[in-house]
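All protein chains of the complex are present and in place, except for one that has been dropped.
Now for chain A:
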Amino acid sequence: MSGSVCILYKWPECWGLPSLSPACIQAEAYLRLAGAQFAVESCPTSSSSPTGQLPALERDAFISPAEPDEFAAAGGVLAYAKKHIKDLDAHLSLAQRADLLAFTSLVESRLNVATLMTCWCEPRGFAEMKKAAYGNKLPFPLSQLIPWSKQREVRRRLPPHVEPDQAFADAAAVLDALADRLRSSGAAFFFGAAPSSLDALLAGHLLFYRVSPAAAPVLQDKVLSQPVLCEYLDRLLGRHFALPATPRAALEQAAAAGGGGGGGSGSGSWSDAARGQKKAPPPKVEPSAAELTFRRHSTYWLLGAGAAVAAYVLLSGRYIQFATLLENAVEGADDDDDGDDDDDDGGDE
């Protein structure tokens, strides 16, 4: 695990949860389970995040890829964290990895759909999400327009021909299966005493179902009715979510205080020349292929326009009369001939 700090962009905290969006809870859960050092930045809308989608992860030069869907964005954050921070699945045996793959795809295909449906398609769920996410933060026309446009986007992405009751029934079945698996294994986390990435994914959905008023009652009742799930969540919260996350502003203040009084930015500093360094020649910026094409095309266009103007000036006869010039030249030759004839006549006589 390297030392630089990540910044996680997420929806603000709400309802006692680390974030009001299940995908952001998933991303934060993975970072906490991995023990990474990170700071959080709450964004009022998803457009305020550097990638246009929440959750997003920034670490030095890296930014998580832009995805159209919030769960895909969380997947991107988890993939990066697995590769560059800590791989929580490293300790799993081969059989457990197979189970991990199976459960992960189950969560993604069933629980993701049910969560999106309850947040964005159910009237009561959508109203609660709208109030929590946008209600008192955006001025009036935007507080209706933006959720409405987001709802249209999410609805377009949901798999077609999925009935709500079927989706919720599938999700309830998955919750039952998870509860049974947890009960039979009896361990602290899904795959034993150490957490895995599946625990992060589950934390997002289960915490949301248990507490949020936007969760469909059928899902909330299912979670509450399974005491093993509630204990699992309590354990997770107690062990890993006890300390609040550092906000980014606090991190920057600490960095500034630590960095101290290095060269005042506003009052001027010594230039390189004053310090005895020779000025390096300005680096040549190579024009990209598109710029070269643009330049070539604009040169051709200008040459063509110039040629058209020159042709008009020369050939239209308004400024330079070629016919007159030719006539003058011909007449000049005739005069010479006449002059010679006269001389000859004169000579004859």
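The rule is short, and it goes like this: a residue touches a chain if its C-beta (ideal position, glycine included) is under 8 Å from a C-beta of that chain, and two chains touch if they have at least 3 such contacts; residues count from 1.
We adopt the following convention: contacts and distances are computed from a predicted model.
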| query | Name the absent chain by its UniProt protein name; which of "Chromatin accessibility complex protein 1", "histidine kinase", "Bacterial surface antigen (D15) domain-containing protein" or "beta-aspartyl-peptidase" is it? | reply | "Bacterial surface antigen (D15) domain-containing protein"
| task | Have a look at A:Ala79, A:Leu224 or A:Ala249 and name the one touching the chain we're not showing. | result | A:Ala249
| query | Looking at A:Ala66, A:Leu100, A:Ala127 or A:Val218, which makes contact with the chain not pictured? | reply | A:Ala66
| remark: Touch assignment to the omitted chain, from A:Leu142, A:Ala173, A:Leu292 or A:Ala308, lands on A:Leu142
| task | Using the touch rule from the top, list residues of chain A that touch the missing partner. | result | 41-45, 47-52, 61-63, 65-66, 136-142, 145-146, 247, 249, 266-267, 282-283, 285-286, 302, 309, 313, 319
